[in-house]
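Of the protein chains in this complex, one is absent; all others appear in place.
Each chain carries a letter (A and B) given by its place in the written order, and its residues are counted from 1.
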Amino acid sequence: MRRRWIAPSAVVWIIVAAAFFLIPLVATLLFSLRSIQTNKCCSGDAYSLIIHDHQFWATIRVSFVLSLETIVISLLLFVPTTYWVHLKLPRLRPVLGFMALIPFVVPPIVLVVGLLNLYKGAPDWFYAKPYGFLATAYVILAFPYMYFSLDAGFRSIDLHTLTEASQSLGASWRTTLTRVILPNIRAAALGGSFLTLAIVMGEFTIASLANFKTFPTYIQIVNESQPYQAAALALLSFLIVWAAMLALLFIGRGRPRPAQVAATR
Amino acid sequence: MEDYELQEIEFWRKLEEEGMSRSAMLRRSAAAAAGLTILSGPASAWAASVGQSEADVIPKKLIAAAKKEGQLNVIALPHDWANYGQQISTFKSKYGLSMDEANPNGSSAQENQAIRSLKGDSRAPDVVDVGPSFAGPGADEGLYAPYKVQTWKSIPASMKDSRARWYGDYWGVIGIGYNANLIKPAPKSFKDLLKPAYKNKVALNGNPLTSSSAVSGVFAAALANGGSVNNISPGIDFFRRLKAAGNFIPVDGTPQTVASGQTPIVIDWDYLNLAYRKQFPAVNWRTSVPSDGVYGAHYCQAISAFAPHPNAAKLWMEFLYSDQGQLIWLKGFSHPARFQNLAKRKKIPKALIAALPSSKLYAKVKFATVAQQTAAKAKIAAEWPTI
Partner (left out) sequence: MGSALRPDARSGRRRVPLAWLALLPFFAYALGFLFIPAADTVIGAFQKQGGGATLDNVRKTLNQPYLDQYWLTIKISLITAGGGCVIGLCIAYAAIREGTPRFIRTTLTTFSGVAANFAGVPLAFAFIATLGTIGIVTGFMRDHLGFDPYQHGFTIFGETGVEITYMYFQIPLMILVIAPAIDGLRAEWREAASNLGASAWQFWRHVGIPVLLPSILGAFILLFGNSFSAYATAYGLAGNSVFLVPITIGFYLSGNVLSDPHFAQALAFGMFVVLAVMMLLYIPLQRRSARWMR
């Protein structure tokens, strides 16, 4: 008796979720459609001003590249590590979990001051461009989210059986990792990547203190002085990041159905 | 003699060091408001001599050196704060320099920190505009390079560092801004704000533990309720009563909350409140200087000791303190440091004065010394979380 249609309780929850998440966005939308002169509905001025602002596009580009870079570095660093710890050194799991909480405790301003001090003598290509220094800082910020996502993912599959099966068939560690394990934790890795993308597209303190011009610093400038444009920008950035996530999803998924893969234990 | 009078006398004493008497200053402001000149005894000779060197001639060598550097890095200068937008655009077009504007909404602490952290980097700030409680420590720490602009003498002594490491740029007083469409009757004093008609309507510009305009709001409330610049407790108490009455909304009053009508009354700097009227005409924002408590404060300019473009930095200062720069600030509804000098030399267009609230109210202004501010902040830090 496989369920064919959506369960009634599921409908209720989905409607509740939709209402809670969409109503504040609608409120922002209504404000953004007010005319700047008359403070009444309806005018697309705020949107038009943002879209024609050269800074908007320039900073989005920087932040996007930065987030892709952060995602790649994070995955390269955290997937093998988490895999290894789950497989060989499970005693280290709480240690890693604890380390993953440290970024929450270090205030961003302390982090950036410490990092700026530490890497002052670093070569220009690392220090002066956002793609060096900022990316490394963002990997740290993404660490908790990546780690706990991957952790949940690794817990939900039978790691040892998969590894042993793969190895008994003659695969190397690398093959095991990339062709057996990774597809199985795809959902978790994607979830972590989504969070990383959102973090980088939203991180303000470090970028502004290190004096880089990223999308969040642009948003902050608009927020403080242009209310209607700020509301329009909030919605535009929401849509843009959402579109980016969908793109990530389709790149990362290929043929969806992680549930089916898990069932082949 | 009351405490606050002692402080006020101190302020006027310092002005007298420059040869101006209290009555002369008041007469000058009233006169400036009416567009008249004034002659007064001992001060006029001094004033005349200042007027001579007031020729506003910026050394050509400096301009050339600055142009060679080609760029100026500034930090924490919002365009709608005391008309910095026009300062920046005028400077750029007048001298052909490009400007890199970092972190427009940065705090004073972040400005000093940027000087420290980005030392040696070409992106480091050349100049800063910080609150006085950050200017002093910054100077002592060696973050600023001393520099005397051409018009140095006409900056009041109480508004500059004796070693020329920082200098006051403009001052304003705390005003009550309100949405005239939604708020009737118009609030004219702190006492008015307690009226039940203003339930859920009054906001500050931030938390006094981090916003200098909010601290000044508490100072002004203190002055209005029997306190002084030495005694800030009545101010804290006022906000406690405002909250108990249900009138105080604890949200940060920003352009967004003003435009949306969510904070129909905002206690903030007069120059910011007055600028809202121009920015959001539909909201019909008006500003009153509270009749029972007029508190003023100034910010400080400084050149970074590690400025990547030191000549451009000096040129920027010369520009800001020239008549043109000072009037741009006045256009932004703030009182520039050289206000008295400009008034005396009849350089202020009547329209600019008319755009400000009555100068009789401004004449009541009280300032606090850095020591008094520090003591008040400690009190606020301890007591504000319990209002």
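In this text, a contact is a pair of C-beta atoms (placed from the backbone, for glycine too) under 8 Å apart; a residue touches a chain by one contact, two chains touch by 3 or more.
The structure presented is a predicted model; accordingly, all values stated were derived computationally and were not measured.
S.K.: Given that one chain is not shown, which residue among B:74, B:164 or B:249 touches it?
M.R.: Answer from the full complex: B:249 touches the omitted chain.
S.K.: Out of B:71, B:211, B:291 or B:324, which touches the unshown chain?
M.R.: From the options B:71, B:211, B:291 or B:324, the contact with the absent chain belongs to B:211.
S.K.: Using the definition of touch stated at the top, determine which of A:55, A:156 or A:178 touches the missing chain.
M.R.: A:156
S.K.: By the contact definition given up top, give the residues of chain B that touch the hidden chain.
M.R.: Residues 107-110, 113, 131, 133-134, 137, 200, 204, 206-212, 214-215, 243, 248-252, 254, 256-257, 260-262, 377, 381-382, 385-387 of chain B touch the chain that is not shown.
S.K.: Spell out the interface residues on chain A facing the chain that's missing from view.
M.R.: These residues of chain A touch the chain that is not shown: 1-7, 9-14, 16-17, 20-21, 23-28, 30-31, 77-78, 80-81, 84-85, 87-90, 92-94, 97-99, 101-107, 109-111, 113-115, 118, 136-137, 139-140, 143-145, 148-149, 151-153, 155-157, 160, 185, 187-188, 190-191, 194-195, 197-199, 201-202, 204, 219, 223, 230-231, 234, 238, 241-242, 245-246, 249, 256, 258-259, 262-263.
In this section, only the chains that are shown with their structure count from here on.
S.K.: Quick one: in the complex, what on chain A touches chain B?
M.R.: Going by the criterion above, the answer is residues 31, 35, 37-40, 112-113, 116-117, 120, 127-128, 208-211, 217, 220-221, 223-228, 230-231.
S.K.: What part of chain B is in contact with chain A in the complex they form?
M.R.: 75, 78-80, 102-106, 110, 113-114, 117-124, 254-256, 258-261, 280-283
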